[in-house]
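Now for chain A:
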Amino acid sequence: MTAALETIGLEKHFGGIAAVNQLSLAIAKGARHALIGPNGAGKTTVINLLTGVVRPSAGRIVLEGEDITKLDTHKRVQRGLARTFQINQLFLDLTPLETVGLAISERMGSGSHWWRLVGSSPAVTEEIVDILAQFHLSDVMYERTGNLPYGKQRLLEIALAIACRPRVLLLDEPAAGVPDAERHEILATVAALPADVSVLLIEHDMDIVFSFADRISVLVNGALFIDGAPEDVARDPRVKAVYLGESLNHAVEYETGRVG
Partner candidate 1 sequence: MLTILFDGIAYGMLLFVLACGLSVTLGVMNFVNLAHGAFAMAGGYITLVLVNRAGVPFFAGLPIAFVATAIIGAVFERTLYVHVYNGTPLDQVLFTIGLVFMSVAAVDYVMGSQQVFIQIPSVLQGRFELFGIGIGRYRLLIIIVCGVLAVALQLILSGTRFGSRLRASVDDARVARGLGIDVNRVFALTFAVGSGLAGLGGALGAEILGLDPTFPLKYMVYFLIVVTVGGTSSITGPFLASLLIGIADVAGKYYVPKFGAFVIYTIMIVLLILRPQGLFARASSR
Partner candidate 2 sequence: MEYAFWVAAFTSIFAFGGWLAELSSFFSNRHLILTEIAWLGLFALSLDLILGYAGIISLGHAAFFGLGSYAAALFAKHAIINEPVLALIVSGCIAALLGFATSFLVLRGADLTRLMVTLGIALIMREIANQLPDLTGGADGLQGVTIAPVLGMFAFDIFGHVAYVYCLAVLFLLARRIVYSPFGLSLRAVKGNPLRSSLIGMSINSRLIAIYTLAAFYAGVAGALLAQTTAFASLDVFSFERSADLLLVLIIGGAGYLYGGLIGAVIFKLMQDWIANLTPQYWQFWIGLVLVLIVLIGRERIGLWFAMARSLAARALHSSDKSGASLLREQRNELHHASRWNGDIDHRSEARRSGGDH
């Protein structure tokens, strides 16, 4: 079975340090795959490599059978690979309506049309409204993004990625920084993502990981430490040791019953 997205021997060196080391990771079609690991393990570097923000020192990246290692970032998005950022990367001056609309018109290839007026395509407008409703953003769609509460911005971050109609979605800590009151909305939308979209989720919160994932990969010092079903990973004593050995802070957290 062809994986939706896989890396083969992926490496990234910064100076003399290997941030990512011989990483061979496969995300199955329709998977809910979580990537966890201690701080500094290289998780965000992996995402940056996958999306082309950073070029690998060695190795290959294959998206649905096609080698995308040398492709520019925007071309990867056009081929169905989208991501969200741990810290929101939004267009603060645009409204959610404009933001999602932009992503859709880019996808449809009409982003460079300077002679047509925005809103002149009913198909696009309809899709915008659908997506905004799906992400509970309908009531704020005319607001300037920079003025929205953080939880809504986070929802927009995910909505923006979905508007690209990705086949593979990379979520970087979707609930990070979101106040408790708004977390459930985020988690509900993540859980409700279409089944045919393959999702790679980076998370620190183990509750989310275990409730969401059907497969977990543990990344330590840039290399794949363990890769398997959630139950197996949860039971593996080495995983706890890795998190425990990380720092005193983590040890304290462990003592109080939380891992990571």
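On how the list was made: all candidates are chains of the complex that A comes from, given by their letters.
One rule holds in what follows: a residue touches a chain if its C-beta (ideal position, glycine included) is under 8 Å from a C-beta of that chain, and two chains touch if they have at least 3 such contacts; residues count from 1.
It should be emphasised that the depicted structure is a prediction, and the values quoted were computed from it without experimental measurement.
Here chain A is shown alone, and of the candidates 1 or 2 it touches 2 within this complex. Put simply, chain A touches candidate 2 in their complex at residues 37, 39-45, 47-48, 51, 53-54, 72-75, 77-78, 82-83, 85-87, 89-94, 98-99, 101-103, 105-107, 110-118, 142, 144, 160, 163-164, 172-173, 202.
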